[in-house]
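The complex appears here minus one protein chain, its other protein chains still in place.
Chain lettering (A and B) follows the sequence in which the chains are written, and residue indices restart at 1 in each chain.
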Amino acid sequence: MSAGTKKIDVTVTEVVEVNDLVKRFRFERSDGAEMPTFSGGAHTVVEMKDGGITRLNPYSLMSDPRDRSAFMISVRRDEQGRGGSLFMHREVKVGDRMVLSYPVNLFSLDLRAKKHLMIAGGIGITPFLAQIKQLEGMNGHFELHYSVRTAALGSYTEELKAHYPDRVHVYHDDQGEAIALGDLLDGQPLGTHLYVCGPKGMIEWVCRTAEERGWPAEAVHYEEFLAPQSGKPFSVTLAKTGKVIPVGEHQSMLEALEAAGVDAPYLCRGGACGQCETDVVSHDGAFVHRDHWLTDDQKACGNKIMPCVSRFEGRSLVIDR
Amino acid sequence: MTIQFNDETFHDDYTFRNSDWAIQRFPFPFHEDSYMYSVNLEPHLSLRPGSVYEKTFDVDEHYVAEMKDRARVLAEDPLRCQSLPHMTLAGWDLLELIMVSKAREYPDLFELHRDGDRWHWINKPLGIEQKFVFLDETTLPCGPLEYITRQAQGDYALLDQRDDNLWMDAGMVTTQADWSLDFDIGMNFFEWHAPVPMASELGVFQRALKFLLNLQQGAPVRRLNWTMTVNPLLDTSPENYHKWGVQKTALTPENVGSKQHLRVELQTLFRLPRSNALAFPIRCYLIRLEDLVTVPKWGRRLHRVLRDLPEELATYKGFIRNRPMIVEYLSQFDDGTPTSPGVFPD
Partner (left out) sequence: MSRFQFPPSIRSRPVYGTLEPRRGTAHLMVADAEGAEALLDLARAAPEMMAKAHVLYIPAAEGNDLADRLRATGPAQFYVGPSYAASVSRLRKALADAHMGLQIYLAGTEGLIGQAMQEAMSAGYPASAIQTEHRGSVARRVQCVHCKGVTENVSVTPFVCSHCGLNLFVRDHYSRRIAAFQGVCVDAEDPGDVPAQEGLYQ
């Protein structure tokens, strides 16, 4: 049984163009029942029937966790991506039936924190929207620093500034505004936890700066979804059945396994949670490890692979499935 | 089915009894004739109508008496229920899970009426009626964890999830197999299991932790654990060990069948939605040996399991001194014939 198989049948009840790049989708249960509650930072995996392909993309839930009427996500159009966001932008209309996973949280708040310091870049704002709603209901202490390219492309900046004028700070790249990160970090009281979500470069910058300034790793939290990247086609052999499964250029190994009817475990589909970790029985070639899960030693060892994002180049790969 | 609740005690005069119904549905933990510590987690799905696995939270004939026993223990030692400050939200999650499940599964015993955040809870067996505002602690007589677990059989631990570990940061513990919440609160998964012998070498905890960190909302799991207890004493706490430990010496070949009990924990684990914590209910079932052997398969199998159990485990489970007497007693009920696979009576 795949750990991520608990599903919800939903109907799209609202599609809103937030700006030129971002659309917001509202999903309600098709049977009229209530949505599950969730914790701020959780994501849902959206199933997309795109022609003959089933795409499964994770998106952070941005709605109020206490609102049982609907889930909301925001999707940024990625022209270079493998097509999931383009499908959401072009094909998904009000009234469509879709399937979502139950919420999964790999970016939860540390509720012991004396203060929550949040740093968002671009579409990385979405998990914070839910976390802020959660903290608001608990009288939690938070501060958000949000970096956007331009005012026109800044999703939800106006709402945030209107609701939390003293706690939300917006920075516009095109006006040369930047977060004064060093000073910001140095001024935080003991017991503050730092959260960052945004582009890879921003996450690295924030984590590195925090480390340089003496922040313990336990107080620094980040979420970066890796979209599976395209690569050379390869094939993978299942040790249990001897079946050979081709993995296409624009397909992840996990997707290829699923398309071949293999019930492989998964949760985040982004190389972070470890659920899809798979033993390699034998290989002749080179791994392209792209996950955050395996240690460098494990990657060098070559006896594990995360099929959600990692690939293989070479003559043969046999996995324990 | 309407349950007839027993008027019985779990201390001093020990009037606790299992009815024939309770004996037949006892969660016998051994699926084969030997035992080794293992994770053995399975989905907590409804199984066998009437069994302890049918409902999310089993309610049986001991409910009212167990809740009285809990109130007695808490009056003597309020430290048995504790919640670190960041666990209040998880307490509300647990309250919701128990109230919603019980009202749905036992509509003749429990009712929950919800109008937004204004909730109205009716517990008929305990004669409790409470109107309160969900997520507002000031509208309950005590914290949400304590409130609901004074009305639910079994111990409860709430495990916070952070830093790729689980932290026992809250609990209600009055029916425990010799561990102290007051001492263990705040520990991580490896620390609170530290005293368990052998299992660390077997690597079971690493595997179990990895599984639990990914446990999903709406997909609870369960496992059984067991030990042996002299007298039907629910509160075998370390705190009171200097008072109850001596009871172990009261066992004689004449009274072993009635005094010695098999103690089984039905452990379940739920992902909690609002807090992302795990709820870890540990429900204790007791059965005296002379009742257990009325199911011939169980008598034969328990004899073989206890006879062959490694010394370290018999010591850890606290019955090493009485093992020869227990095994001798059970041997009368083991004719050496094979037992069928699985835990249920033939």
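By definition in this document, a residue touches a chain if its C-beta (ideal position, glycine included) is under 8 Å from a C-beta of that chain, and two chains touch if they have at least 3 such contacts.
Please read all numbers here as calculations on a predicted model, not as lab measurements.
Participant: Which residue from A:Glu218, A:Glu249, A:Asp279 or A:Asp320 sits in contact with the chain not drawn here?
Facilitator: A:Glu218
Participant: Where the complex has a chain not shown, which of B:Leu45, B:Ala71, B:Cys142 or B:Val246 is the residue touching it?
Facilitator: Answering carefully, the residue with contact to the hidden chain is B:Val246.
Participant: Under the stated touch rule, tell me which residues of chain A contact the chain that is not displayed.
Facilitator: Residues 112-114, 185-192, 194, 211-219 of chain A touch the chain absent from view.
Participant: Touching the missing chain, which residues of chain B?
Facilitator: Chain B touches the missing chain through residues 79, 163, 180, 182-187, 190-195, 200, 238-246, 248-249, 321.
Heads up, the rule we're going with is that only the chains that are shown with their structure count from here on.
Participant: Just the number, please: Cα centre separation of chain A and chain B in whole Å.
Facilitator: Roughly 37 Å separates the two chain centres.
Participant: Quick check on the complex: what are the chain A residues that touch chain B?
Facilitator: 1, 3-4, 6, 36-39, 41-42, 65-66, 102-105, 108, 110-112, 134, 137-138, 218, 267, 273-275
Participant: In their complex, what parts of chain B are in touch with chain A?
Facilitator: 43, 84-87, 89, 135, 160-163, 210, 214, 216-219, 273-276
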